[in-house]
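One protein chain is absent from this view; the other protein chains keep their places.
The block that comes next holds chain A.
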Amino acid sequence: MASMMQPQIILLKEGTDTSQGKAQLLSNINAVTAVGDVVRTTLGPRGMDKLIHDDKGSVTISNDGATIMKLLDIVHPAAKILVDIAKSQDSEVGDGTTTVVLLAAEFLKEAKPFVEDGVHSQNLIRSYRTASTLAIEKVKELAVSIEGKSVEEKKGLLAKCAATTLSSKLIGGEKEFFATMVVDAVMAIGDDDRLNLIGIKKVPGGNMRDSFLVDGVAFKKTFSYAGFEQQPKKFDNPKILLLNIELELKSEKENAEIRLSDPSQYQSIVDAEWNIIYDKLDKCVESGAKVVLSRLAIGDLATQYFADRDIFCAGRVAEEDLNRVAAAAGGTIQTSVNNIIPEVLGTCEIFEEKQVGGERFNIFCGCPSGRTATIVLRGGADQFIEEAERSLHDAIMIVRRAVKNSTVVPGGGAIDMEISKYLRQHSRTIAGKSQLFINSYAKALEVIPRQLCDNAGFDATDVLNKLRQKHAMQSGEGASYGVDINTGGIADSFANFVWEPAVVKINAINAATEAACLILSVDETVKNPKSESAQGDAAAGAMGRGRGGGGRGRGMRRR
C-alpha cells in the first residue's frame, strides 16, 4: 500500500509483484513454516492422515508427505521448494518425505531470529552447510552395516527396516505381515533396477490379511468375447506366447479400397481376408503355445478358435503386465506371428485363472527366471487400498535402498538426537558467530523426536530431556536411545528394531539443508502477472499486491 503513495519509477510491467529485503526473507520463512505445520502431524507411528479434496472433486486420504505436498497445490514460490524436496526424497529413497519437509521448515524457523537481528544470511548458509556435512559424516560413522550376513538373516533385518517405515502408515497394524511380503518381493527381483517388476494389484474387498504375494505375475482378467469360458483355465508348464498384434478379422490396410468389376470374384476377396486371420491363428497354434497373450485385441473369432483347440488367450493385456510376463516367463514379445521359434516362448510352472474377491485373476506362478513378483492387495475401501499401495511403495523403496546400501541407523529420533549432540559439542570448538548457528542447527534436528512425542500426545519436553541425558553419557551407550512410542518413555531403538536405512537420513539432511539455504539466499521475488490476466491483476494490483483476488482470478480463468 505504502508504495502507491510514493512517486514511482515504473520499471516493470504493471501488476508485477515485487517484494524485497529482509521482509521478503522473513515472509518466505513464514510461508515455509506454515506448510511445514500442515504435514507436521503425519510424522511417526502416531501420525495422523490428511483427507484432501482436489479441485476435480477426487479425494485422497494419505499419510505420505510427498503425496500430501503434491495435493496441497502450493503456489507460493518459496513454499514450492518444499514440495520439490519432498518429491526428490520420494524419488531418491522413497521414504522420509515428511521428515525432510519438517527439517527444512525447522532449520528456517531457527534461522528466523538471526535474520531478524540482522545477521547476513550468507553467514547462516555457510554454517548450515558445514553443519550438514558434519552431520552426514556422523550418520555414516554411526551406521551399522548388515553386510555379510546370510540370506535368511539379511531378510529378517530388511524386514525390520520395512516394518519401521510401515509402522506410521494405515497398515501399521499388520506391519510384520506386509514387511515380510515386501522383502520377499524385493528379494525375488534381485538386482534388477526396474521397479515396475514388482506389480501391485488392487482388489477391493477382503481384509488386509487376504493380501498375498505371487512369485510371478498376476493381472485382472481382460475383456473377453463369447467362447472365452470354454477355454481351459489351468495349465501346468504351459508355453506362453506373447504378442503385440491384433488377432481380429479386420481390414488389413486402413485406406485401401477394393474395386470389383466381376461380382463372382466377391467370394475370393472374402476368403482372402479370412485366410489371413486363419493363417495367423494357425501359426499361433503351431508354435505349441498353450497361453496366448496380446497387448492388442483378440477378437471373438480368435477366442473361439483357441477355445476349440484348448488354448487360453487374453487380449488387451496392459503393456506393463505383458512386459512383466515376458520378464518372468522368459519369453519375448512378438510383433508378428511369422517365424515363431521355441526360444521366444515363455513358460511357467502353473498358469491359472482364479477368483480374487469380485474379480477373476490370471496368475502365472513358478516362473523360471523368477525376476518378478506381484503383490495383490486387499482392503475394505478403495481409499484404503490406495493408501496401502502408497505405503507399500515406500516400504519397497526402503528395502531396495537397504539391499544396495546396507547400513542402518536407529530410528525413533535416536539418530537425530545423537547428531544434535555431536554438533552441539562441535560448535563449542568454534570461535565466532558460527558457533550460534551450528548450535541452532543442532537444535532444529531435535524436531523429529519432539514431533514424534507431540503426535503421540506425550510430554515432549520431558521425553526430550531424558533423551538428552542418555545421549550425553560419556560411554556412548545411550547413543541409540529414541522415543518409545508405546510407553511414552525412551527406549533403545536399535534393540527394539526400529531401524532406518542410513541413506534415508543422509538424503533427508542433505535435501533439507539445501532447501533451507536456497530460501535463505533469496532476498527478492519478482512475480510476473500472467500475460492473459492483465485486466484482473491490474484491478487487483490497485488494491495492493494483488493477493487473494489475483489468486482467485487466475484459478477461475484456468478452469
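One rule holds for everything that comes next: a residue touches a chain if its C-beta (ideal position, glycine included) is under 8 Å from a C-beta of that chain, and two chains touch if they have at least 3 such contacts; residues count from 1.
One rule holds for everything that comes next: contacts and distances are computed from a predicted model.
Protein name for the hidden chain, per its UniProt entry and selected from "MAGE domain-containing protein", "Cytochrome c assembly protein domain-containing protein", "T-complex protein 1 subunit epsilon" or "Guanine nucleotide-binding protein subunit gamma": "T-complex protein 1 subunit epsilon". The omitted chain makes contact with just one of the residues A:Tyr128, A:Phe312 or A:Phe384: A:Phe384.
The chain omitted from view is touched by exactly one of A:Asp73, A:Glu176 or A:Glu319, namely A:Asp73. Residue-wise, the contact with the chain that is not shown comes from A:Asp300, picked out of A:Asp300, A:Glu389 or A:Asp523.
Only one of A:Asp117, A:Glu147 or A:Glu257 touches the chain withheld from this view, namely A:Glu257. Residue-wise, the contact with the chain that is not shown comes from A:Arg46, picked out of A:Arg46, A:Lys138 or A:Arg371. Contact between chain A and the unshown chain involves residues 23, 26-27, 30-31, 33-35, 37-38, 41, 45-46, 48-53, 55, 57, 59, 61, 63, 72-76, 79, 170, 173, 204-209, 225-230, 249-253, 255-264, 266-267, 269-270, 272-274, 300-301, 304-305, 307-308, 355, 357-358, 379-384, 387, 456-457, 486, 544-545, 547-548, 550-552, 555.
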